[in-house]
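The complex appears here without one of its protein chains, the remainder shown in place.
Let's turn to chain A:
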Amino acid sequence: MATPTPVRHAWRALTGLLIVIAVLFGINALGVYVFKASSWTPELALDLQGGTQIVLQAQSVDGSEPTTEQMNQAATIIRQRVDASGVGEADIATQAGNQIVVQIPGQADEETRNRIEASAQLQLRAVLQASAPTNDFVGADGERTPFPTPDPTLPNTPSPEPTNGSDPAWVTPYLQAEFAAYDCANPTNDPANAPADQPLITCEADGSVKYILGPVELDGSSIDDATFGMQQNDGRWAVSLRFDGEGTRIFGEISQRLYGATPPLNQFAFVLDGLVLTAPQMNQVILGGDPSITGNFTQESAKTLADQLRYGALPLSFEVVSSDTISATLGSQQLQIGLIAGLIGLALVAVYSLIVYRALGFVIIASLAVMGVITYLAICILAWRMGFRLSLAGVAGLIVSIGFTADSFIVYFERIRDELRDGKSITGAVEDGWSRAKRTIYISKSINVLAAVVLYVLADATVKGFAFTLGLTTVIDVLIFILFTHPVMQLLARTRFFGEGHPLSGMDPEALGAVYRGRAQFRSPVIAPKSSADRRAARSRGEAARRQTIAERKQAELAAAAAQDAKRTPGSTKGGDD
């Protein structure tokens, strides 16, 4: 029965496994030493290394779903903003169609947070009126009285029709009354989503001035670049803008209109999130599309303004839906807990395997070890190539997969035992057990992979990490099953210890109900054969009878007697009652 073919196959498979490991090792080594982009330790997600995660959800004004392109553009702009704030290694990704997840290592300071969250659209509007932010007046009685809410009967349609964005005709009596009563400090006044084609009442971002602004004339997307620097002549900080072609043309027209107009009509407001960032005066006609803004800037405030102008052109506005800060201590503690739990779990599985499968337990342990090596390398490589970060849920997935992985060995070993019970030789049982177990493993593992893929495609970030590790380990599991566990079994079946079914080998035929008859040979068990294999053998026996040798015929008679026994005790298959 023992042919050298399985042995050759076994060695070939093991060589294949070594090559797989070597290739994975090589790929990561390439990443570490040549591209300097990979590492020998897996990248950790925010919940394990500590940091801040902010999830922003797109809010489109008309309620339509944002396009992928818009989302990607928004993510790029937010990434630029975060990078500009000097935070290293921020991770910004779109998720679920309308969300952007911003992950920043460490605790995000207030400025960075504001930068991320201030995600409205940048608008450029002409100033129509400006005043101190008061909304009350000293009446005839000498007391301060707030301006009343505007009378709704006041006219609110501009007449005559305004001709440009600075036309005072925009300011209707109703708007004027509204402006007088406007309170900058009242949080219910939210100018962020005001219509673009209408005048707007709003305030300076710090609440120091309130304005009536004309309709939007340009938006942030027409700004190509914004830089800041110190002016040569007077040493003051300035922010320089560069408009794109269309922006240059429109800005040229505006500057001609505004230059020399009576204050405050010569001011031009940059509006972010509905609030005025700055409203400089137009000091000259600028036709080249490269204005610069001067004022009482510090280096810091000039940089912030330049960043806001440069990256302020988000095509969508965003709302914070969740925000998490995990302290680094807690993160590393969680990782530690996860690793300890994993080691304990592994130890328990190892002990149980040894108890149930005796020496075969070592095959399970060795398989899990190989699994560990491949998974580790795969995670390092995926961190490099795909930005995969191991999260706590991912760690849980890895630990849980220990049990799921060990199951494929259990299915295989139980199959081998079944074959041994049918009286097969150990080498035969290993081969036949394999050919049956692998079908089961393939179908059931592909269900697992399917589940992982569906989860990965549909789920949000946390579930993704988990689904990914689950799917990854399942695929690796099958790989190891083919390239390691089975070949090792094939080789072990040829050793004295396993091949002769030593009581500690876990493959002791005697303990499994088959009867030992000599060196690696077993007679059919006395107990009636119930397996399909034996029945098939019994069926073919009749056809083969003419070609039987005497020894074979005796063997057949023995089997027939056994079958007869079985018929006399028909209840044996019915279950429970005998």
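In the analysis below, a residue touches a chain if its C-beta (ideal position, glycine included) is under 8 Å from a C-beta of that chain, and two chains touch if they have at least 3 such contacts; residues count from 1.
Here is the rule we go by: contacts and distances are computed from a predicted model.
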Omitted chain (choose from "Gfo/Idh/MocA family oxidoreductase", "Protein-export membrane protein SecF", "Tricarballylate dehydrogenase" or "Cytochrome ubiquinol oxidase subunit I") - UniProt protein name: "Protein-export membrane protein SecF"
Chain not shown: contacting residue from A:Gln334, A:Thr427 or A:Thr485: A:Gln334
Residue in contact with the excluded chain [from A:Ile19, A:Ala37, A:Leu287 or A:Leu348]: A:Leu348
Omitted-chain contact residue, chosen from A:Phe228, A:Phe466 or A:Phe481: A:Phe466
Contacting the left-out chain in the complete assembly, out of A:Glu43, A:Asp91, A:Asp307 or A:Asp418: A:Asp418
Contact partner of the left-out chain, one of A:Leu455, A:Val475 or A:Leu491: A:Leu455
Chain A, residues in touch with the chain not shown (by the definition above): 47, 55, 57, 96, 99, 107, 110, 113, 117, 319-330, 333-334, 337-338, 340-342, 344-346, 348-349, 352-353, 355-356, 392-393, 395-397, 399-400, 402-404, 406-407, 410-411, 414, 417-418, 421, 436, 439-440, 443-448, 450-452, 454-455, 458-460, 462-463, 466-467, 470, 508, 511-513, 527-528, 530-532, 535-536, 539, 567-568, 570, 572-576
